[in-house]
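Shown below is the structure under consideration.
Showing chain A:
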Amino acid sequence: MERLLRIENVTQKFGGLTALNNVNMHVDKGEIVGIIGPNGSGKTTMFNIITGIYRPTEGQVLYQDEPITGMEPYLISRKGLARTFQNIRLFSRMTAFDNVVIGMHARTKTNMCDIVLHLPRKRREEKECEERAMELLKLVDLYDVRYELASSLSYGHQRRLEIARALATGAEILLLDEPAAGMNEQETDELLQIIRRIKELKKTVILIDHDMKFVMNICERLYVLNYGVLIADGTPEEISKNQDVIDAYLGEDDE
Partner candidate 1 sequence: MKMVKVFFAKNLKWFTILFFGLLAVLPFFMTSNYGMRMLTVCMLYVMMAFSLNLLTGFLGVMTIGHIAFMGIGAYTAAILVKNYHWETLPCYLAAILLSGFFGLLLSLAALKLQGYYMTILTLGFCEIVRLVEINWESLTRGALGISGISAPVFFGIRLSSRRSIYYLMLVLLILTLLLIWSIINSKAGNAIMAIREDELAARAMGIHVFKYKTIVFVLSAMIMGLAGAFYAQYMTYIDPGVFTVSASLNILIMAIFGGLGNLLGTIIGASVLTILPEMIRFLAEYRNLIYGILIIILMLVKPDGLLGSVNFKYIRQQASVQKENGGE
Partner candidate 2 sequence: MKKLLSVLVALTMVLSLMAGCGSGGDEKKETSAPKQEADGSASDQGGSEKADAGTEAAPQEEGSQNYDKVKIASPIPLTGPNSQYGMAYKNALEMAVKQFNESGGLGGKEVELEILDDQSDVTQATNLANQIIDDKDVFAVVGTFGSSVGMATAPIYQSGGMPLIAPNISHQDFPQTGDLLVPISPTATIEINGVADTLFACTGEGSKMAILYATTDLGVNVNSILTEKWPELGGEIVYSNSFVSGETKDFSALLTEVIALEPDIIYTSGEYYDVASVILQARQLGVSEDVIFSGPGQCFTQEFLDLCGDQAYNGIYCGTLPAYFEDVITKENYSDTMVNFMTDYNNTYSEACNGFAGNCYDGIMLTLLAARKVGTDDPKALVEAIVSYEGYESVSTEHLFFSDYNYANKSLCAYTVKDGHFAKVEY
């Protein structure tokens, strides 16, 4: 199992508040790993550190044994880490298709003079992008709304479009920030199908969510954060029996 991502004793302080306290994690290729914990436990902060939006106060992030701590987000994305956002950040006045094509921006080699002089490389690469985008839209079952504006799509569709866009960057690791948030039963099942298909594509997935049924169902390994401290990690079965996790979630028994 090739160790794809390593997070070594990362600490993040915002003024007095310690959002993350000496957290260590690792993710192997092809795995689906979940990070769970009550609100304000530092989950999204961890995502932001991995994707370069925050620079951690201490510790480092290694991707394929290469430090990417605090690198520019667009460089990290080009390295192979793509993410979705907790509150959806799609390009609202562009179509679903265009949103996915933008995901492929970094992978194409067309440069400014190709564009201005209409060289064949530009058309060839645009053809390729179009086909790839159609595939991805089919993968997330958004093919029939491919030319609708992102803003006019339903909530569930927007969530899935964000995943398609993240996949479009050709990333090895997909970071899903509360993909199932605000979804009903039926939509959550559809999301499970999509993530399974992603696994078949040999992609690694790290996701954060509150929907325990969803998380337990899809994740192979779980990390549990509480007030910025890693209190448990292991398979979903171990975690569901782990006393610390239950205390963190359900509060201490007052016997």
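In picking the candidates, the idea was that all candidates are chains of the complex that A comes from, given by their letters.
Convention: a residue touches a chain if its C-beta (ideal position, glycine included) is under 8 Å from a C-beta of that chain, and two chains touch if they have at least 3 such contacts; residues count from 1.
The shown structure was predicted, so the numbers you read here are calculated from the model rather than taken from an experiment.
> Just to confirm the interface: in this complex, chain A touches which of 1 or 2?
1
> Taking the touch rule as given, give the residues of chain A at its contact with candidate 1 in the complex, in rising order.
51, 53, 72-74, 77-78, 82-83, 85, 89-95, 97-98, 101-103, 105-106, 108, 110, 112, 115-116, 118, 122, 125-126, 129, 144, 146-149, 165, 169
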